[in-house]
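Shown here: the complex without one of its protein chains, the others still in place.
Entry: subunit A
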Amino acid sequence: MILQDNLGPNGDTIYNALMHAHEGLTEAESHALNARLVLMLINEVADPDRIAALLQEARRPASSV
């Protein structure tokens, strides 16, 4: 799966808003926020096949440096 860019010129604004949402939270609170956010975004996507593909992609181990 290759995910093309859907954010266009709004990428930086949206990323910044995500960081801002986490500001001042403890790590546990941030985890909880992320969980709620993922569930809401899943509801936005809605298509089970699409969600299954995204889950599979997200499980691929990162080659983190």
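Heads up, the rule we're going with is that contacts are C-beta pairs under 8 Å (C-beta built on N, C-alpha and C of every residue); 3 or more make two chains touch, one makes a residue touch a chain; residues count from 1.
Operating definition for what follows: contacts and distances are computed from a predicted model.
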{"item": "Protein that the absent chain corresponds to, by UniProt name, given \"Probable chemoreceptor glutamine deamidase CheD\", \"FAD-dependent oxidoreductase\", \"Membrane protein\" or \"ABC transporter ATP-binding protein\"", "value": "\"FAD-dependent oxidoreductase\""}
{"item": "Residue numbers in subunit A that touch the chain omitted from display", "value": "2-7, 11-12, 15-16, 18-19, 22-23, 25, 27, 30, 57, 62-65"}
